[in-house]
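There's a structure below that I have some questions on.
Every protein chain but one is kept in place in this view of the complex.
Then we have chain A:
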Amino acid sequence: MDLAVVVIIQIVYSVALLVLISSGLAIVFGMMRVINLAHGEFMMVGGYATIVSVNAGLNVYFAMLVVAPLVVGILGLIVERLVIRHLYGRLVDTMLATWGLSLLLIGLATLIFGNTTTGISPPIEGFPIGDYQVNGYNLFLIVMTVLIVGAVYAVLSGTRLGLIARGTMQRSDMADALGYNPDKVYMVTFFAGSALTGLAGGLLSPLVGIVPTAGAQFIAKAFITVISGGASVIAGLLSSATLFGLVSQAFTFLVDSMVGEIALLVAAVVLLRLLPQGITGRFFKGGL
């Protein structure tokens, strides 16, 4: 019984982890169709922002929840103004530009922090469930992910800002004709996506050691999750993350973590063969 609870927590945690690392990308790629290959490096920057502020004496929650998203959001803003906005609609060119950007960020981080692993300790104690001991920080991540998804949903569906953003993504010329400046909407959306990415990096920094190349371990999973999710930002993200989290954890428990990783990738290949438009290309169609 206790084991079942622990396993369920672990599965929910790995789903949450996928949602967390993909949420920023879901907005930038899912909504804006910008392939940001520097997504992983944005997370890495968020991680470093957190570690540096904690080492400078800031409260760890403030560092994770405020400093990291702000730093990466502003980084995203600068990148959008300087590079991305000239390349909207040019898929291959944005890929190339953001790939270059990712190399640049890795190089800069190496220059500043050195090519070493740094980290901070998780701020939350573990607690027991029956005979088992559970990592308290994992639960915190689950809660934060639920809050993030809830907030994104609320903004996109409930506010005028979200409506304008969605409208602009669908028909920027119509939004323009109605008096909304698409340029500004894109800018704000990219800022929001980057800030979410930074938040994810900040939240993960106590759990995994951060190296300048840490982004590489996230980017493949983030893209797989978002692409397999399909057109709907939130429904797609949640459905594909649930599927992949479930598959990889099931195999991790049954065999080992190596097989778990392989199972995730195999599931993604099969899924995209059967549903080339992603999960929400067939199910939950028209949802958000």
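Heads up, the rule we're going with is that contacts are C-beta pairs under 8 Å (C-beta built on N, C-alpha and C of every residue); 3 or more make two chains touch, one makes a residue touch a chain; residues count from 1.
Just so we're on the same page, contacts and distances are computed from a predicted model.
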UniProt protein name of the chain not shown, from "Predicted Zn-dependent peptidase", "Ferredoxin", "Glutathione S-transferase" or "Transporter substrate-binding protein": "Transporter substrate-binding protein"
Sole residue of A:S14, A:N36 or A:T168 that reaches the chain not shown, by the stated touch rule: A:S14
Touch criterion as defined above, residue of A:M144, A:L161, A:L207 or A:A231 at the omitted chain: A:L207
Residue of A:L70, A:I124 or A:L288 touching the missing chain in the full complex: A:I124
Absent chain, residues of chain A that touch it: 3, 6-7, 10, 13-14, 17, 110, 114-117, 119, 121-122, 124-128, 131-138, 206-209, 211, 217, 249, 252-253, 256-258, 260
